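Please find one structure pasted underneath; my questions will follow.
Complex shown without one protein chain; remaining protein chains in place.
Residue numbering begins at 1 within each chain, and the chains themselves are lettered A and B in the order written.
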Amino acid sequence: MIKFLIKGLLRDRSRSLLPLIVVAIGVMLAVFMRGYINGIMVDMIEQTARFNTGHVKVMTKAYAENIDQIPNDLAIMGASELQAGLEEAFPDIKWVSRIKFGGLIDVPDDNGETRSQGPSLGIGLDLFSGSSGEIERLNLSRSLVRGTIPDTAGEILLSEEFSEKLKVSPGEEVTLIGSTMNGSMAIYNFIVSGTVRFGNTSLDRGSVIADISDVQKALDMYDSAGEILGFFPGGYYSDEKADPVMAEFNEDFVTENDEFSPVMLRLRDQEGLGLFVNLAGSMGAIVTFVFMVAMSLVLWNAGLLGGLRRYGEIGIRLAIGEEKGHVYRSMITESLMIGMAGTIIGTAFGLSLSWLLQTYGLDISEFTKNATTGIMMPNIVRARITPPDFYIGFIPGVISTVAGTMLSGIGIYKRKTSQLFKELEA
Amino acid sequence: MKTFASIILFALATAATAQPSADEIIDRVDRNMSSENRIFESTMTIQGKRGTRVITSKSYTAGDKKSFTEYLSPPREQGIKMLKLEDQLWIYSPSTDRTIQISGHMLRQSVMGSDLSYEDMMEDRKLTDLYSARVTGRETIDGRETWVLELNARVEDIAYSKRKIWIDTERYVPLKEELYARSGQLLKRSTMSDVIRVDGRWFPTTVVYKDMLKQGDGTEFKVTAIKFNQAIPDYIFSKAALKQ
Partner (left out) sequence: MKLAIKLAFKNLIGAGLRTWLNVIVLSFSFVMIIAAKGILVGWDRQAKKDMADWEIAGGQYWNANYDPYDAFTLTEAHSVIPGQFKDEIERGDMVPVLITQGTIYPEGRMQSILIKGIDPGQSLLELPTGRLDTAAGALPAIIGSNMARANRLSKGDYVTIRWRDANGTFDAAEILITDIFTTNVPTVDVGQVWIALDSLQSMVLMPGEATILTFRDQENREAGVGDWKLMTYKSLVSEVDEMIKTKSVGQSIFYIILLILALLAIFDTQVLSIFRRQKEIGTYVALGYTRKEVVLLFTVEGAMHAVLAAVTGAIYGIPLLVWLANKGISLGMSSAEFGFTMADTMYPVYSGSLIIGTTLLVMIATTIVSYWPSRRIAKMNPTEALRGKLQ
């Protein structure tokens, strides 16, 4: 029976192709939509995570308490050992060390005396190892305005506006005057390798980025880091992932009553992001729900249409004596197959689209005339694939299609055999 | 009224001990403490949250206006030189081969993480030019008799509008100093001790600076060797000397 129906479906394109395409397109849109909505919903959170909070962040207790002051005197000492420990305990999580710092950037003239200077905020990141992913994480390549990203020791990136203010170009030397971990004066020379745009007025005014090894040298923070950030695989925060990590961390790494013991904060615990995490979840759910309802209605309608399309054919089948129930069942089986096939195809396409949008992102800077790409404003829309994307398409795809066919098929029972030939004559 | 009160006070004070006027006391202190020039080595102990740091340095000063300091240890600070000429301050760092002028808001930063700002170090005008001083009483500090001098600013461009100095009545060295805000709030306190006699002068070799608004134990500054009236070549006080 099923073999026969499949043959029928394959041979009669009008019976299968159009409904299949409609189901597939519908499911594809639904799956893609969900990924997209999830993507933009968490984008703001993830932006903060990438630049600031990580999905989890490890600091010393004292540093965490005074974090607004960037208290590098309270930084984690023995950071590489701690990072290695974290990597061993949580191998799935990408751990990166960072140092935030403040200082003056001083530009020398030919005699080595101050030509211009300005206050700056800096971040030391792992740019050199090649395995940290920080360049991609902070969208550095695309935010580059002039020059290149530092790739050898002693190079530094300046925010473009800052470099204009200081009248310094890539290739020139600048001196960072800051304070070391101990509070001594730190003086360190850097070569400007390039300039970047942050897309945030205050950061654009005076920010610098250098490799963490240089910052450690400059600020006498050997093997120290202000913060160790952890990023979950797949690139998205969730409490389900963070909670067990935090529990295990608290057990294995934390020493009670020690000001300098490392502590872990989840993204949710930082900067009032917790409520935003909740909001993103519920907004995503609402939008998904609305979309799924819409999708179901559309496919229901498609099922109805599919039934109507075959009005004549059903007539003939009834006329030559096929039992009504049999016709009805075969139609439902067919629609089930079409629904399944369409859903699978649609889900595959939808997931591929989402995956493309998740992996490569869509640059929307073309559409936002004034806004320019920067570290804080990536202007890239990304989707996010979550496990439900793999099965959520089946609700509208199969159930609605079948329901539509069932409804339209009711007509079969209403048709009178006596009228069939009259209809067929036409 | 104010003058009247101070006259009474002065009269009382003179009656009691035949004490010199405040300006005379400051003058005596100046004569005791300052010299044509001096060379000294010192250690600075800075209390940090994670333990203490000791920085040693060697300084050359000539009069009030010129001074040159070279840091000797720890290794990270070694070779950093600081030159002060009149109201200008340069720092040279050997690792970067840069001479940086410290100016503007940079002067308000702390020196090497201590409770002392560059600005505090820079003040070289004579106290008697800046403040009108009067003796307000006598106190005993660590068994030493002192005069308590209150100095009120008489010029405008000055960081602290009031100072109180406790001066040893016998040796003419300050044993304690307090710096006040215009509102009268105590901002900084330094206490001097370990007074020694060098070349006929009394000299306090230990000073503890403390920023009174901040937590912490302050910064201890200890002179480990001092020589007065040495022959210091002039080139020491030039920017060229920074790079050597």
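By definition in this document, a residue touches a chain if its C-beta (ideal position, glycine included) is under 8 Å from a C-beta of that chain, and two chains touch if they have at least 3 such contacts.
Because the structure is predicted, anything quoted here is derived from the model rather than measured.
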{"item": "Sole residue of B:Met33, B:Leu72, B:Ile141 or B:Leu187 that reaches the chain not shown, by the stated touch rule", "value": "B:Leu187"}
{"item": "Touching residues (missing chain, whole complex) on chain B", "value": "104-105, 153, 156-161, 179, 181-183, 185, 187, 213-216"}
{"item": "Those residues of chain A which, in the complete complex, touch the missing chain", "value": "18, 22, 25-26, 29-30, 32-33, 36-37, 40, 43, 48, 66, 68-69, 118-119, 200-202, 205-206, 271-273, 275-276, 278-279, 287, 290-291, 293-295, 297-298, 300-302, 304-305, 308-309, 311, 364, 367-371, 377, 379, 381, 407, 426"}
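The criterion applied here is as follows: only the chains that are shown with their structure count from here on.
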{"item": "Distance between chain centroids, defined by C-alpha means - chain A, chain B (Å)", "value": "59"}
{"item": "Touch list for chain A against partner chain B, complex", "value": "62, 73-74, 104, 106, 108, 112-114, 175, 177, 179-180, 182-185, 187-189, 220, 259-260"}
{"item": "Chain A contact footprint on chain B (complex, rising order)", "value": "46, 48-50, 53, 55, 76-77, 80, 91, 93, 95-101, 106, 109-114"}
